[in-house]
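Chains shown are a subset, placed as in the full complex.
Letters A and B mark the chains as written, and numbering starts fresh at 1 in each.
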Amino acid sequence: MTSFVRNQWYVAAYGSEIGRTLFSRTVCSEPLLLWRTEAGAVTAMADRCVHRRFPLSQQPSRLDGDQVVCGYHGFTYGADGACVSVPGQQRIPRTARLATYPVVEQDSFVWVWIGEPEGADAELIPRAPWLDRPGWSVVSGMEPLAARYGLLVDNLLDLSHETYLHGGYIGTPEVAETPITTEVDEAAGIVRVSRHMEDAACPPFYAESTGIEGRITRWQDIEYHAPCLYLLHSRIAPVGTPPPRSDGSDPGAFHVEVVYAITPETDGSTHDFWAVARDFALEDEKVTDFLRENNRTVVLQDVVALEVLEKAVASEPPGRQELSINIDTGGLAARRILGRLREEGERRPEPATR
Amino acid sequence: MTSFVRNQWYVAAYGSEIGRTLFSRTVCSEPLLLWRTEAGAVTAMADRCVHRRFPLSQQPSRLDGDQVVCGYHGFTYGADGACVSVPGQQRIPRTARLATYPVVEQDSFVWVWIGEPEGADAELIPRAPWLDRPGWSVVSGMEPLAARYGLLVDNLLDLSHETYLHGGYIGTPEVAETPITTEVDEAAGIVRVSRHMEDAACPPFYAESTGIEGRITRWQDIEYHAPCLYLLHSRIAPVGTPPPRSDGSDPGAFHVEVVYAITPETDGSTHDFWAVARDFALEDEKVTDFLRENNRTVVLQDVVALEVLEKAVASEPPGRQELSINIDTGGLAARRILGRLREEGERRPEPATR
């Protein structure tokens, strides 16, 4: 059994990364070739020529209109993966066809389906609408992480680490001190972890971006849609601000939607997509620049720590002992769900259900 | 079963590489120590001291007359591999002897026999006489290739890749378009692949070296002597030049003999020896420099592509699917012959036959 959850949608890229040049990214150990047709659609296919396994993303392979020409012997493929030309002969073997992957471009991401194509129901893709919606400003990036994806899931489901690993950025003592509540929707594969701090110090990340000077009410509401999408609904308001109204409006507070897409590359490496959307100071470039730099710094603090942890864990015999406490409730639920999805993913899914 | 073909001659070096300093090269995973005696003969022996396995090529090991002194404890060996001195005692153990390898210096190469010494018949060594014969000018080199040798055999047996990987150097559209003829001499272990282009563009490699300005007749006649020697007889002539005469003379044409020796180093690395001999512009240094630089560039294009391919192939489970077409006839024949030779090489050969 592989360590990956198959028959699932994964974020392979930002839409902005994919254009009219050949782009390669490995997802769940499958090398993908991504490119945009002349009409603007994102296409995903196997990044290996059927002839001698040459990576089609490798120069001098190239895009010619809506066809991919292999740089080794010139095998040429259309956007549907079918081979349309081979060297030295007219006849094209019937089996000369690249595997293609279902693709959906949504919420600024390129989602690909890793598994049996008949299961690829676009309705199953979880949403992160703030990343591509009027009224929100977004900064984003992707950091390569040389660690198994499970370590990043653990990390994000338990934010008490902000106090220690991200002190001076997003962590304050109250994060680690405040108990959490955890809700698990096993059927939907969603874990929710909430920590509401009613009177807390305001960390630099929020003080500088919102301009708040005193203590704050700080709510962290995590929603993890296994396996790939992690949402942190962050609400920041000066202490004493009224709570959100019954109609959902919340004029006194600042809202930040922190989004991660956690995409396994190989057994020991992960694509760590991160984005921060805000509903305030929308046009303020200084706030934009500050949040981009500050959040990237925080992500890189995690990357450094998790790469150290990966090496520690990889050098130990399997069955290492861990000790879990209350803060780990969300992370343990996520592991349980991932384990079940992994088992289910090994079976061939029925179309459009799970 | 190893991936190497044993009981075969391999090119270990150019003769010019071997002198009065200790030289090491690994062939088929066997570390060889090569040096030249005071009388000028090339000597090949195991590059590991019998005492504690120290590499004899490693400083401060040194040559002292026709003896090799180990730099670790001073074990000293003659050119026949026999130990002649050990530290701290007069008695030399009877078994203190390095394995030696049969060596033949011929056609500018140092050939060594990898296998049971009694099978080492020098008559079995295929020839590349142009590399060391009056009337020919030669440029040559060796590039280390971090890929299994079979990928280089595939590459060289199918020159349709010139059009794509080496466009602007030696490739033109006609190479990939022109069908090949293939002949296989299974008993002798020779594969012949011919492609005769009667009216083709002249690539820069030949245009600049011959001075031809228009279209050319271009013949590529490959002769692969498994496992190690690859010959490409290349005939270039302006369109309309008469064919070679019945006596073999061919005054209107330019002849280039492209020679490769494909020597496995380890399971995943290869010594890629290349040489280009020409029968024209013999004294023209500009042509010499141009061909050296241009051919080295072409070889390095292959090296880059094959190293990418090696990583792609090595990361896949065994039994990867390939799709072969007409252009692969020669390469598939080579694989079949190598497979048979590998099996035969595992058995102890009878002296001087195969």
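Criterion: a contact is a pair of C-beta atoms (placed from the backbone, for glycine too) under 8 Å apart; a residue touches a chain by one contact, two chains touch by 3 or more.
If you're wondering where the values come from, they're calculated on a predicted model, not measured in any experiment.
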Legend entry - With 2 chains placed, the number the full structure-file assembly comprises: 3
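Everything below uses one rule, namely that only the chains that are shown with their structure count from here on.
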Inset, instruction - Using mean C-alpha positions as chain centres, tell me how far chain A is from chain B in Å, no decimals. - result: 48
Legend entry - Residues of chain A defined as touching chain B within the complex: 29, 31, 48, 50-55, 58, 60, 69-74, 86-89, 93, 95-96
Legend entry - Residue ranges of chain B touching chain A (in the complex, touch as defined): 154, 158, 160-161, 163-165, 167, 176-180, 305, 308-309, 312-313, 315-316, 320-327
